[in-house]
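Since the structure comes first, as structure tokens, the remarks are kept for the end.
Every protein chain except one is present and positioned as in the full complex.
The block that comes next holds chain A.
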Amino acid sequence: MFCSKKKSLEVERIVKANDREYNEKFQYTLIPEISSLTWFTTIVPLVLVITMTAVKDATDDYFRHKSDNQVNNRQSEVLIDSKLQNEKWMNVKVGDIIKLENNQFVAADLLLLSSSEPYGLCYIETAELDGETNLKVRHALSVTSELGADISRLARFDGIVVCEAPNNKLDKFAGVLSWKDSKHPLNNEKIILRGCVLRNTSWCFGMVIFAGPDTKLMQNSGKTKFKRTSIDRLMNTLVLWIFGFLVCLGIVLAIGNSVWENQVGDQFRTFLFWNEGEKNFVFSGFLTFWSYIIILNTVVPISLYVSVEVIRLGHSYFINWDRKMYCSGNATPAEARTTTLNEELGQIEYIFSDKTGTLTQNIMTFKRCSINGRIYGEVHDDLDQETEITKKKEPVAVSVKSEVDRTFQFFDHHLMESIKLGDPKVHEFLRILALCHTVMSEENSSGQLIYQVQSPDEGALVTAARNLGFIFKSRTPQTITIEELGTIVTYQLLAFLDFNNIRKRMSVIVRNPEGQIKLYCKGADTILFEKLHPSNGDLLSLTSDHLSEFAGEGLRTLAITYRDLDDKYFREWHKMLEDANTATDKRDEWIAGLYEEIEKDLMLLGATAVEDKLQEGVIETITSLSLANIKIWVLTGDKQETAINIGYACNMLTDDMNEVFVIAGNTAVEVREELRKAKEILFGQNRSFSNGHVGCEKKQQLELDLVVEETVTGDYALIINGHSLAHALESDVKNDLLELACMCKTVVCCRVTPLQKAQVVELVKKHRNAVTLAIGDGANDVSMIKSAHIGVGISGQEGLQAVLASDYSFAQFRYLQRLLLVHGRWSYFRMCKFLCYFFYKNFAFTLVHFWFGFFCGFSAQTVYDQWFITLFNIVYTSLPVLAMGIFDQDVSDQNSIDCPQLYEPGQLNLLFNKHKFFICMLHGIYTSLALFFIPYGTFYNAAGEDGQHIADYQSFAVTMATSLVIVVSVQIALDTSYWTVINHVFIWGSLATYFSILFTMHSNGIFGIFPNQFPFVGSARHCLTQKCIWLVILLTTVASVMPVVAFRFLKVDLYPTLTDQIRRWQKAQKKSRPPSSRRPRARRSSSRRSGYAFAHQEGYGELITSGKNMRAKNPPPTSGLEKTLYNSTSWIENLCKKTTDTVNSFSQDKTVNL
């Protein structure tokens, strides 16, 4: 729907573009008094151009619809006439009841009615919406969850929902369900939004509340704007300028005409009559003005716009065809969805990237661990050097074959040995991994153990333990059963001390079969290290080193600790906890205090390092793009810690950075203050630096202040979160933010909403005047993809939202490197060359008329044959320049990637700008002078070989036309730097075509049929057999081209650009080129205190201890601990309260009475 709207806009634009420039002429050409050209001269190119544009638009439209249909035609199960029927998504209406199945993509905003899980719970993944990786819980109203999967009852469901109007607030919903004479308030917890994916829930039913563009996701996706490139805008400006220039020429010639008619023509009246009704030299001048506008209109060629489109289309196909951007994993080739933006890919200055799914794979793997001061997970080869883990090595696994998760890969045999030798510390470590978590287990139909985890980090840890012989088997609210190297052991779960973002740790207190009570705790090292028993001193320092090492590799780390508890002590503590749970006042603080109390004097065991797996080649890509002077900002909905962690993992943040500013204030005043401080540090250092080194004068000082941006030395990074960003985007602080952000090497925005992403992009776009690119995979990136100059979607995944909104899509972040550095660079380079040549060509072609005007009484007589004017741009010279525009390469793709600095000319817009345009124009003017005056000098009083005079108008026209075609062909030959077969065919072919058409049109036969249309009969034959004419053509060509060659040679010789150097080097290398060696992967040697990055959500502890999320086969909870929970408030309430940032009026929800 959006697309079709966009489409119509597009058509309008093109027509308009043609409107402004051509329709005008169109009308005048048909008035005989001023029509200096015959009708076909204008109509033929116009029709050709319009046809080609129409064909291209039709193709574009077709493919767009195809991908739209792909989404709209996805099937869903809808309850119609008391039956579940398959229906296309596009036909789903508000009020329908829909059945969703596990791992299905939600395509409308639904009110959850019932689900397969107990109590109408269902789990959703919201990575598409906010980039967070953990699962969220939604639960249905108890009245509706009773409906279950009973189709007949569902069909009879006739509740009425009154709710808010469609809006873009993803975390809020307010409404009321009226059913069976009672009203039930609805909030966000009962709504499943479009863009979510159903997880761990075999089915659920929902009622459609918002569909299509009304969904919160679509409301967030911003407006679809028509995108144009800066070259487009420049081109339009230039076209206007050229029009101005054209009018100026027209005026000069019109004045000339008036004067001439008055001074010269007046005496020449005997021979040169006045036309009827224009016997006045002023009026004649006026008419002449319009005649010249028509004649000179070729200076703005009709074919320019269509040629540009054709070239872009060609470049788009090259992107689609590129095998190096094809991902075989999910069979996804790169796709240029918009075919009008290609050259802008060569001018990107800012990249805004999503994190989850774009930079990361959203897969966590257990990478390394440190147990009791020893690191496991490093692979040493014979030379005792760290080597990259290769696939050849056998992964390590202890467990029985069937229990091994095949995807798990851990390569250190030392750990296996330790396990086999029975090292108690190692065993304890793995035991903690298997016990201290919120994972649920389940056996699937084939008897395989399946873990359902709400946090991918935990999934990685539990799976690691499983593969190393400590298999988490099952749990009940009171017990956890694990298999320890083959023996089944059941632990009694005494207490569950849940995660939260303040505690940054979780603990379980279990009683093992031997009767010992143990507290197992895992959490952020920074927090846990303060709670260690003093006896851990040595191990602490050792483990700290290891943690730093892990963190330096960008791994997410957790410290693992335990504590032996005394029976009596625990009982006392547990009593207090029960009291605390029943308390009504300050309950949370009390509980927190109790947790704090028991989690002390911990014994350190070691640390784990989980890799938030980056997409392949992310680091290389980012390094390479940074070298290309592209700034990369990460905008994510995820937590600050995770975002920073990824920043380090991608090498965007390093320890070498002078300063990492963190803006996390919650009020406008705080944010302003933080920004001010950051700027102070930034500028303060620079000032002192410059003052210290240069004893500068006042004047210099002033200059320094002005160009302060350039003088910022050292690397800085800015990290800002969503709340602060909301304040910082307010008008008065905006500039401070921008100034600061643009001086930082890296910017990370976390916890931002989709709209904020767009706002950040807009900010940079508007105030920096830079070309921006946004890349993302999820629906939460749509707004930013739409607002950036170029939007890139990661394709090949479930959610198509981002891809549909994007201009380019491919399967992996790393292809961005090739898209920008190769395709973008080439596109820009080719487009610029094309434009330069095109403007040059048309100036050279057209201005000859201007010079001729001075010798023909300013009478608007054309120099060339009418047919030549008609065909010059579309037949004689279009293909070679198109071939250059499509195929030219200055340096090879490999070199473009190897040398990212080559990208810079595009960012600085060096290859085509107003200055270049003037040079092209001057070049064209010079050529037109040579083209006119050399034949003029020769023809003045000339006679042919046979004595017959050759200075007639027709010979003159043929000579000039032939010279022109040859000169521009030589020029394109000079401009073409990559001569493929196609270029050869086109260039030589164009020349051949010119001569064959020339001779055909000047032949006797065609004259015999249309004597009035082809009056040039015999001219070509007569003219081109004269040596003298060929001498003129040769001279003209040499005179036109020689200065250009000299100028270019001097430029390349004296001031070679990087491109020139590489071309020369490339040529030298061509014969014996060594296989290009890949740059060694940049290894980080940084050491950093680990941050706490863990995708986890509070509340699951309670869920487990209450047993609410366990299937009916599990015995219902009866323990005292559980009862205490009931006493306070319902666990679901607790869970939901904690899962939302917003405080909603949930307590009023009296209907939830469990």
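Please note the rule applied: contacts are C-beta pairs under 8 Å (C-beta built on N, C-alpha and C of every residue); 3 or more make two chains touch, one makes a residue touch a chain; residues count from 1.
Note that in this section contacts and distances are computed from a predicted model.
Missing chain, UniProt protein name, picked from "Cell cycle control protein", "Sodium/hydrogen exchanger", "Glycerol-3-phosphate acyltransferase 4-like" or "Serine/threonine-protein phosphatase 2A 55 kDa regulatory subunit B": "Cell cycle control protein". Note on the undisplayed chain: of the listed residues A:199, A:374 or A:533, the one touching it is A:199. Check A:262, A:490, A:512 or A:889 against the missing chain and you find that the one touching it is A:889. Check A:120, A:159 or A:456 against the missing chain and you find that the one touching it is A:456.
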